[in-house]
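One structure is given here, and the rest of the page talks about it.
The other protein chains are all here in position, but one chain of the complex has been omitted.
Chains: A and B, in written order; residue numbering restarts at 1 for each.
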Amino acid sequence: MDVLSAPYVLEYTYQRSTGPVIGRFLTALRDGRLEGVRTTTGRVLMPPLEYDPATGEATGEPVPLPPDGVVTTWAWVATPRPGHPLDRPFAWALIRIDGADTAMLHAVDAGAADAMRTGMRVTARWRAERTGSILDLACFVPVAGEAP
Amino acid sequence: MRDVAIIAFAQLPAVRRDTEREEVELVQPVVTAALAQAGLDRRDVGFTISGSCDYLLGRPFSFVAALDAVAPWPPIAESHVEMDGAWALYEAWARLQCGDVDTALIYAYGKSSLGELPDVLVQQLDPYYLAPLGADAISLAALQARALLDSGRADERRLAAVAARSRRAAAANPCAQRRSRREVDELLAEPYLVAPLRKHDCPPISDGACAVVLAAGDVARRLVPRPAWIRGIDHRIEPHQLGHRDLTRSPSTAEAAARAGAGPDAAPFDLVELHAPFSHQELILRDALGLPTDDGTADGIDDGDGGDGPAINPSGGALAANPMMVAGLTRLGEAAARLMAGDGRRALAHATSGPCLQQNLVCVLETDGGAP
Partner (left out) sequence: MSDDAPDAAATAAPVTMVPSHVRLTYTVTAGRHLSSYLRALADRRIVGGRCPVCTKVYLPARGACPTCGVPADQPVEVADRGTVTTFCVIRIPFEAAPFPPPYVAVAILLDGADMPIFHLVRGIAPEEARMGMRVQARWVADDQLGPTLASIRWFELSGEPDAAYETYANHL
């Protein structure tokens, strides 16, 4: 039996509300700034969350952070997929921004895998046209002088 | 607590692309086979529940399409989880604790071949920080693998050894998909997929389905000679954001195990079925479960054939076949089927869900006489 098949596209054009905490973070990104949030126990979450996963308590005031941090782990994508942040080989990395207690996921444009290592310092590269999205950070790049 | 046992398990051979069957056609044969093993008719089942994922199939409420396989007319008691079928089994076990029904049918199905699985799995991620990046499941697992390698508790050779052992075991499993034998050195010569993971460290993309029957107390004893009793079952979850977790550990697995009676002081197991879709995740799970992660063999991994420790993934595990929403329930079914066949008296089975082992379920199974 020759079974029939057909192409099919599922598409949702949702707009999501951000809520105040994520909205504030995305607003800061649009302004070209990084901002974490402080928990009731004094930790700084980056990226910010509405509630502290450790306690369930609402998080508190925003904490301005520099655009620099440390790679805590990374993976090398030799062949990017459509939908990845970069269209050339890049690294995924968890990056702990200086002053934060948690790490955030983003791409590192390092050119080659041998330019990557855990513990390396990276800094944000901003998109010129920013809209209030995690993609306002185009990616991170190795800090100059950070030879592996 | 009521004694509840797995009394039947059936599965379809996992394949990369099942072009012949749509949902109900996947489910009907496994439901029929599992009920036949249990000696039950569809009308005898007290509670029915399934696990599946709409995004895999590209249609909202897709589980409705498979319902005919369980004959829902006249109306039946039915539920569904948008999760791996192992969590459906948990709900069925809890339902049987109410005492008014004695049997439950659990089934799970997944057809990853219909869509682009990496894109589908992005939909499980937080929509503000992760999904816009298009962070696919292999990439996230690779971050976890690197963290484990950096910790010094594993190296790439040991990851390959897990994959090689999975393939050896799968050769004897007619339902496994990746069954060709490969040696560690051969695997290590392969290029990276997303470094530090190679293709063999990652699960195959699979279509498949499976079904399990549960029965309580004397009903279980009457229906089958060797019920696989659920001595303990629990599941725990961790925060979603990867940067909030220690990716090299699985505290949710350890906690679920302790509550299921598989903590550090538990009696030894004859066999273990771990739902580790990626090779490095098996090592993290074994660590969390207090199972030996290095038995002194050349590759640092036992052969899963018994020896001093329990047989690990005698089915080949999720590295050999990974139908989404099915592979976790399959671990419970595989472990129970082996006990029911007399291949051991005490087993540990595990299922996972979410990126990088976010959520974990642990189940302890025993046949009569299996208690220490």
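Throughout what follows, a contact is a pair of C-beta atoms (placed from the backbone, for glycine too) under 8 Å apart; a residue touches a chain by one contact, two chains touch by 3 or more.
Computed from a predicted structure; not experimentally measured.
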Contact with the hidden chain (one of A:P53, A:P67, A:P80 or A:G132): A:G132
Residue among B:Y55, B:W93, B:W229 or B:F269 that touches the chain left out of view: B:Y55
Chain not shown, touching residues in chain B: 19-25, 27-28, 31-32, 42, 55, 58, 67-74, 114-116, 119-120, 123, 127-128, 131
Touch residues of chain A, complete complex, unshown partner: 1-18, 23-24, 26-27, 30, 129, 131-133
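In the analysis below, only the chains that are shown with their structure count from here on.
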Chain centre separation in whole Å, for chain B relative to chain A (CA means): 31
Chain A residues within the chain B interface of the complex: 1, 3, 5, 8, 10, 16, 18, 22, 26, 45-47, 49, 53, 72-78, 81-85, 92-94, 96, 102-107, 113, 118, 133-135
Contacting residues of chain B [partner chain A, same complex]: 19-20, 55, 58-59, 118-119, 122, 127-130, 132-136, 139-140, 142-147, 150, 192, 194-197, 239, 241-244, 247
